[in-house]
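For this depiction, one protein chain was excluded, whereas all remaining protein chains were kept in their positions.
Letters A, B and C mark the chains as written, and numbering starts fresh at 1 in each.
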Amino acid sequence: MSVSVQQADFDIGAEIDALLAGRTDVGAVATFTGLVRDVNDGSGVHAMTLEHYPGMTEAALEDIVAQAKARWDILAVRVIHRVGTLQPADRIVLVVVAGSHRGEAFAACEFIMDYLKTQAPFWKREDTPEGSRWVDARESDDSAAERWKQGG
Amino acid sequence: MSVSVQQADFDIGAEIDALLAGRTDVGAVATFTGLVRDVNDGSGVHAMTLEHYPGMTEAALEDIVAQAKARWDILAVRVIHRVGTLQPADRIVLVVVAGSHRGEAFAACEFIMDYLKTQAPFWKREDTPEGSRWVDARESDDSAAERWKQGG
Amino acid sequence: MKIKVLYFAALREALGSPGETIELPESATTLAAVRALIAGRGGDWDKLAQMKNLRAAVNQRMAEPDAAVADGDEVAFFPPVTGG
Partner (left out) sequence: MKIKVLYFAALREALGSPGETIELPESATTLAAVRALIAGRGGDWDKLAQMKNLRAAVNQRMAEPDAAVADGDEVAFFPPVTGG
């Protein structure tokens, strides 16, 4: 249950509480939440639809979490990614990493987001005043994922 | 109200919601929560007391937030640090950074924690089976803060 | 041999199809060969050849053009991912 792909919204505080329930060994919790912005690449965005590849998506996210756990000494991870149609200010993705110390929790959380952005099969389509358009992948996302390969 | 020093616990979800209220320009929220662990430096910890320097603490935290805002293009920041006596699993500190993009939100959040650890006048005393002891500052905290000076 | 092929996002729209089951000749044993075979039908299918930065998966794992494709596999073609 460390990974979920769902239409429903999520409650960040409740997810953190569930991950920490009964534990007294966690000293550091890093989280990342991605939200729908009302502007992207210079156009207004009034809705966004997230398509995914059922089955592969969950497997890719589990694999990213396993890589993070192999690489850093962390205690627990939760990843939730929404699909379907979302409005500005809606939550899209949540990553929570619990660890003993902050350096590892931060690094693993950022690593998971960077890999998710390039390895997990989700695609965004934005509705703008100029019509509907598929979001282009950013080169900056590739380079963000790439830097983890250099022993960082 | 971006900085609070208080005895009371905080609600992470409610703090994020308050920071984002009415905004549709935030794409990324990075948070860090520090918790009391039941073990530190090989001893069991059954309680911790946080002392601070009233007045200077708030000023130091505001200054750290201002430095983060000057350095990264971020939209909103919230810092809460508790004082008084805490038990294992209790929350100690919360940093929330909202920005347009994830790289800046992550960097600013980690920067604030690293600087807080070396610049904000808080001191921890732990109660262990061997008695009460003041926590020693870690060299790793100094080096974590130091790396931000090298144009990182 | 038979494989399942899936298309996603902008590619799915361009091809007008979410996917299909196709019969492969013995000679088509890699992802690149499957791509060429489908694009070779002409018409809209040529978009599969034209799409820049096309990504692919075999049995739900990201795969390179030289990845092996065997009977019963699930192959997917799609644009670079943009989640998060």
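The rule we apply is simple: contacts are C-beta pairs under 8 Å (C-beta built on N, C-alpha and C of every residue); 3 or more make two chains touch, one makes a residue touch a chain.
In this text, all values refer to a predicted model and were calculated from it rather than measured experimentally.
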Shown chains that the omitted chain touches within the full complex: B
Where the unshown chain meets chain B, residue by residue: 34, 50-53, 55-56, 59-60, 81, 92-93, 113, 116-125, 134-138
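In this section, only the chains that are shown with their structure count from here on.
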Rounded Å distance between chain A and chain B, as computed from the means of their C-alpha atoms: 23
Rounded Å distance, chain A centre to chain C centre (Cα mean): 26
Rounded Å distance between chain B and chain C, as computed from the means of their C-alpha atoms: 48
Multi-partner residues of chain B (at least 2 other chains): 102
Chain C residues counted as touching two or more neighbouring chains: 84
